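What follows is chain A.
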Amino acid sequence: MKKPEPDNIAGNSLWKDATRRFTANRLAMAGLIILSVLVILCILAPLVAPWSVDVQNLSLGASAPGPGHLLGTDILGRDLFSRILYGGQISFAVGLCATLVSVLIGVSWGAVAGWAGGRTDAVMMRIVDMAYAFPFTIFVIILMVFFERSLLLLFAAIGAVEWLTMARIVRGQVMSLKSREFIDAAKGLGLSNTRIIIRHVLPNIAGPVIVYATLTVPAVMLLEAFLSFLGLGVQPPASSWGILIREGAEAMEEYPWLLIFPGTVLSITLFSLNFVGDGLRDAFDPRSSKE
Partner candidate 1 sequence: MITFITRRLFFQTVPSLFLIVTVAFFLIRLAPGGPFASEKSISPEVLKQLNTHYGLDKPILVQYTDYLKNVVRGDLGPSFKYPGRNVTELIAEAFPVSLELGVYALLFAILAGIGAGLLAASKPGGARDYLSTILSTSGICIPSFVLGPLLVLLFGLKLGLVNVSGWSSASDRILPSLSLGMVYVAYIARLTRGGLLETMVQDYIRTARAKGIPESTVMIKHALRGALLPVVSFLGPAAAGLITGSFVVETIFSIPGLGRFFVTAAFNRDYTMIMGTVIFYAIVIIFFNTLVDITQALLDPRLRSKLNEKA
Partner candidate 2 sequence: MVILDVRNISTTFKLRGTTLRAVNDVSFGLQKGETLGIVGESGSGKTVLCHSIMQLLPRPPADISGSALFGLQDLVSCSSKDIRNIRGNRISMVFQDPQAAFNPYLRICDQLIEPLLYHRRLSRRTAMDKVLSILEETGIPDPARRCRCYPHEFSGGMLQRAMIAMALITHPEILIADEPTTALDVTIQMQILQLLKSLQRQLSMSVIFITHNLGIVAGFCDRVLVMYAGQILESASGDDLFLHTAHPYTKALIRSVPSLHVNSGELYSIEGKPPDLTKEIKGCPFAPRCTYAQGECTEEDAAAGLVGVSHFTSCRRVLKGEISL
């Protein structure tokens, strides 16, 4: 019988435990499945979508769901199902990239604050406290209005709104890790602070970071849809779910499906993301659950 390798045991069992708890959580699993289906469909849009988004069938105009058009068409005769799939590409892309931005900012901020401690920490976290109560979205709107509206700017701006919770979580984790023995050991070996942070601290905060990153994605996607709804986010000819919802809201009196379908898809995505995020959080730390 092979002897178990001592190094891996602790690491393995944490992830294994988490996976087991997650898979047992029905809501989370359902969310994961739905999410995966949606993401895959959107990624494969060029293959899956029955129509290209440029195809306009003006004579058809807006029509209800029917043969050839699973979810109907919009005013210019474009297939709604295809538009939703292609729009999803942008929405998910923004979701991912903006979340990345927010994770970068949040982790750096929290790690620095937690590691430095004392005055620096107090100041940095005070800024976070103040920021929590202020609608950052105002600044984002200003940014999007006054500066050239590029997708890149959108990623950065949205990411800059949602980093606060991540910073708090990371700071908390770093602070508690800071006082653990293996950090003292590393210091005893003469490793520089930066090295310690990167090699020893960061891997240990991977868990919570993943959880909150997952929970940030729906917030970010919501913000993108919000901005696009106001006309400040993604710009035509590109389209996202926010734009589709806006068009749907404008035309809903006569063509309600133009609002209902994109709205439903967005909501289902947000639901799934939230359930997956909650599931991850419970999986990594069941004590943190409200149960």
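The candidate set was assembled so that all candidates are chains of the complex that A comes from, given by their letters.
What we mean here is this: a contact is a pair of C-beta atoms (placed from the backbone, for glycine too) under 8 Å apart; a residue touches a chain by one contact, two chains touch by 3 or more; residues count from 1.
The shown structure was predicted, so the numbers you read here are calculated from the model rather than taken from an experiment.
J.: Need the partner of chain A in this complex, chosen from 1 or 2. Which is it?
T.: Among 1 or 2, contact with chain A goes to 1.
J.: Would you pull the chain A residues touching candidate 1 in the complex into a rising list?
T.: 130, 132-135, 137-139, 141-143, 145-148, 218, 222, 225-226, 229-232, 245-246, 248-249, 252-253, 256, 259-260, 263, 266-267, 270-271, 274, 290-291
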